[in-house]
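Input: a single structure, listed below in structure tokens.
Complex shown without one protein chain; remaining protein chains in place.
Order of writing sets the chain letters: A and B. Residues in each chain are counted from 1.
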Amino acid sequence: MAKPKSRFAAAGTMLSVILLGGLLAGCSGGGSDGGSAASGGDGNGSGSANKPLTLTWMRYEHPSQAVVEDSQAVQEILKRQNVKLNLQSVPQSNYDDKKKTLIATNTIPDVMLVKQDDIQNYADTGVFLDLTPYLDKMPNFQKVLEEHPDIKKNYIDGKLYGFPLVTKWDIQAGQIPMIRTDLLQKLGIPTPTTYEELYQALKKMKEAYPDSYPFAARAANGLTGTENLINPIAFGFGSGYTTFNGTKVYYDPATQKYEFGPYSPQFKEAIAWLHKLYSEKLLDQDYTTATSQTWQEKLNSGKSFYFQDNNGFASSFNPILQQKDPNAKFDMIPVLASPSGVKRNLVYSLDHLSESYVISAKVKDPDRVIQFIDWMYGEEGTNLTSLGIENQDYTIENGEYKMSQELMDKYKDKPSPYYAIESALGLGYLGLALNYDDHPNVPFQGEDGLRWSETNLKNVDAGINFRFTNDPPFNKEEREKLKQLRTELDSFITSNMDKFIIKDGALESDWDSFVQQCKEKGADELVQIYNDALARVQS
Amino acid sequence: MVPVTTGAAAPARRGGQGGLGRKLAKSKALYLMFLPPLLYFLIFQYAPMIGNLMAFQDFSIVKGFFHSPWAGTKYFREFLTDDYFWQVVRNTVLINVYSLLFYFPAPIVFALLLNELRGRGFKRVVQTITYVPHFLSTVVVAGMLVNFLASDGLINELRGLFGAEPVTFLALPEWFRTIFISSDIWQGLGWGSIIYLAALTGIDPQLYEAATLDGASRWKKMLHITLPGISTVIMVMLLLSLGHMLSVGFEKILLLYSGPTYETADVIQTYVYRRGLIDSDFSFAAAVGIFQSVLSFVLVVSANQLSRKLSGARLF
Partner (left out) sequence: MTSRKNAFDYVNVAIMVLLLAITLYPLYYMGIISISDGGAVSRGEVLWMPHGVNLQAYKYVLDDPSVLRSYANTILYTALGTLVSLVLTTLCAYPLSRRHFYGRAGFSLFVIFTMFFDGGLIPRYMVVHSLGMIDTIWALVVPTAVSVFNMILMRTFFEEIPEALHESATVDGAGEFRTLLQIVLPLSMPVMATMFLFYAVGQWNSFFPALIYLNEKSLYPLQIILRNIVIQGEMAQQTTQMGNDFASMSETIKYAVVFVAILPVLCIYPFVQKYFVQGAMLGSVKG
């Protein structure tokens, strides 16, 4: 009965109002923020006892270690520091999407774990609190800065926006040559000391086991299978391939500069060596799509006998192999010498400087938050979030860490006791620690694992092992340029590199034109940008 | 056709706008009905579309949409002049063309065959089992594919029984499309047939009876009764598929491709994704998104007009 036209008018007005509301919300960049702001601890004028400081704290959750909202660490932090942490955890697999949405809409929680890339991209938007003015009030963090000078690379235009995750002590692992030493013995092969001898050894293994593919590789740490394969080999030959995040330049400790791998003859040698292995079926023929899973399967089942990747894995391979063959054993062999006499290995950086906690610029009591963070970097905070409660979870005897028996017994039936402990107590790099001491891992490492770690550390000091380094900070123009250069160059190099390893004859016929095209696509510029940025940090 | 009653007398008195008023009056209940969905689309689809302005700007969050400096067509220029970009466009379109040729008809054929099955129990079993693969996440399916297609995987082992040499399928560009589409068919066959099965129920059984009396064979029945009976649904599904010509489910490709297969496997979405990894770039991704949307839209509109003329089935 009502006239349709007036209904329209009503509907129309309603719609415009809603639309307008949405637009206004968008214009102002989002109204109230998603997390509760930190409430002040002074209780100014309220006259009552100090209210706890409440912080929304977001980090990603690794599937191996659940983030428990009221873990021991969280409870203790409330008791000792009067800070209440509201933990928000997001599955790591999709953390990037969530992060970006929150940052882009300016609704980030009080404290949030981000990557250095995020800081670089969004620092100038003002979403993150500039930490630089607060640094002189942070004695513990100052010490950390001195002990980990690479943190300087996190500064953007002289300002610091994030508190990085540093490591006080950790097992040192790297991309070290690991081989089935039991088979070396069984087949009477001498331990290889050069890459040439390694090739011979793998060949003999293939003869004894024709169905095997002795050398296995995988995609890992955000790098493709190809990149992860070439990196340690090229480095071992005296050159290098990518940075930790996949940019096709590498930092050469010999020249102390960034270089473009394919320009050097040693790089070509490394590729030739890989090609030789591939064509003689000594290298896994599916390495380009190999996942961590398939890689482990090959090494666990006796299909492959050698890898030059995270040596820590051997600790999990050996027990599985020994279920079938009690003599089977992966062990470390000393660094291999390249044809030109270079002897060096790539190992992982212990710190996680590319990951930092940022503080929202909208946080209500920055001074108190800063003070709390500083405590987290100090001895008490470090121990609580790395080891637990002294004399309950651990003891220090003669300067040595020892995990308490009760703790070990409590979790020994879980599939992974180590992670169960870290999760329940809120410990570690995957938990609440900003300064991380991984001694709790020692009881679970086995003596081989510890021995390898010690060897690796010794070799770092001896100048044989070199750690991956982080990128220097870039300014805006450089980042624009990098985007363009990398988009062009990366796809080109990636699709070609496998060609040289897989296809017979490709290396001889196409290498030179490949290098030429790299030049044309801006490889020189890429290196230049990196070196300029590096020089700025070092000055 | 026109109903006899319904207020034929009253509108005449409204004067000049008699025709329009009458039409609106007839539809008034429908407008009321349509209001909630209309609101939905306005709020959750059209309001965000303002976000597409990002493609034309250097997006800066704190400044918000309306204040970020305009960067003109910078991003469009960047990818439209990149040779490699056109290669990924070509790959995207090719994969979709093959998809149309093989993946699109498969559920239809399957539905028709299912329809002809005699045993009802067996039919139920087949239906229930074949629609399970749809529920497996891409990650799981890709993982299995990598496993089965490895040099020492199941497929190569089976081939070995016939004396064939192992082939590294996933490293060969010429195999990529086949693998990709076959796995799509495996996953989508059962699920995709559901809509056609529903359409089949709408065919008047009397038509079949009449045809039997005329002595028609099963094949003839399928050709002249069944297929035409579901032809509208088929056409609509086809038009909807055309809307996807410029995008391909990129998660699966991301998990299956690698350097050697870039030349056939790299599609628009993976290209944008890698760009996003290098440096978060909302505007770039938004610009490419607009490119895809515009082309898809044009494609579907043209196909729609064509379909209207030829068969009467249309989207709008």
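Here is the rule we use: a contact is a pair of C-beta atoms (placed from the backbone, for glycine too) under 8 Å apart; a residue touches a chain by one contact, two chains touch by 3 or more.
Owing to the predicted nature of the structure, the values given are computational and were not obtained by experimental measurement.
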item: Neighbouring displayed chains - absent chain, whole complex; value: A, B
item: Touch criterion as defined above, residue of A:Gln266, A:Asn310 or A:Ser356 at the omitted chain; value: A:Asn310
item: Option touching the unshown chain, where B:Leu80, B:Leu94, B:Val126 or B:Leu277 are the choices; value: B:Val126
item: Hidden-chain contact residue, picked from the options A:Asn50, A:Gln75 or A:Ser93; value: A:Ser93
item: Which residue of B:Leu80, B:Leu136 or B:Leu277 touches the chain not shown here; value: B:Leu136
item: Residues belonging to subunit B that touch the chain removed from view; value: 1, 3-6, 23-24, 26-27, 29-31, 33-34, 36-38, 40-41, 43-52, 54, 65, 110, 113-114, 116-118, 122, 124-137, 139-140, 143-144, 148, 154, 186, 189-190, 194-195, 197-206, 208-209, 212, 218, 232-233, 236-237, 240, 243, 282, 286, 289-290, 293-294, 296-297, 300, 313, 315-316
item: Touch residues of subunit A, complete complex, unshown partner; value: 21-22, 25-26, 30-31, 34-35, 58, 61-64, 66-67, 69, 88-94, 97-98, 101, 104-105, 107, 109, 170-171, 173, 220-221, 291-293, 296-298, 300-303, 310-313, 315-316, 319-321, 323-324, 348, 414-419, 429-430, 438, 441, 444-445
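Just so we're on the same page, only the chains that are shown with their structure count from here on.
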item: Whole-Å gap separating subunit A and subunit B, where each centre is the average of the chain's CA atoms; value: 38
item: Footprint of subunit B on subunit A - complex, ascending; value: 2, 4-5, 7-8, 11, 14-15, 18-19, 22-23, 26-29, 100, 103-106, 117-118, 121-122, 125-127, 211, 213, 224-226, 246, 284-286, 288-289, 291, 293-294, 303, 479, 482-484, 486-488, 490-492, 494-499, 502
item: Subunit A partner contacts - residues on subunit B that touch it in the complex; value: 24-25, 27-28, 31-32, 35, 38-39, 42-43, 46-47, 50, 60-66, 78, 82, 84, 143, 146-147, 150-152, 166, 168, 170-171, 256, 258-263, 266, 271, 274-275, 277-282
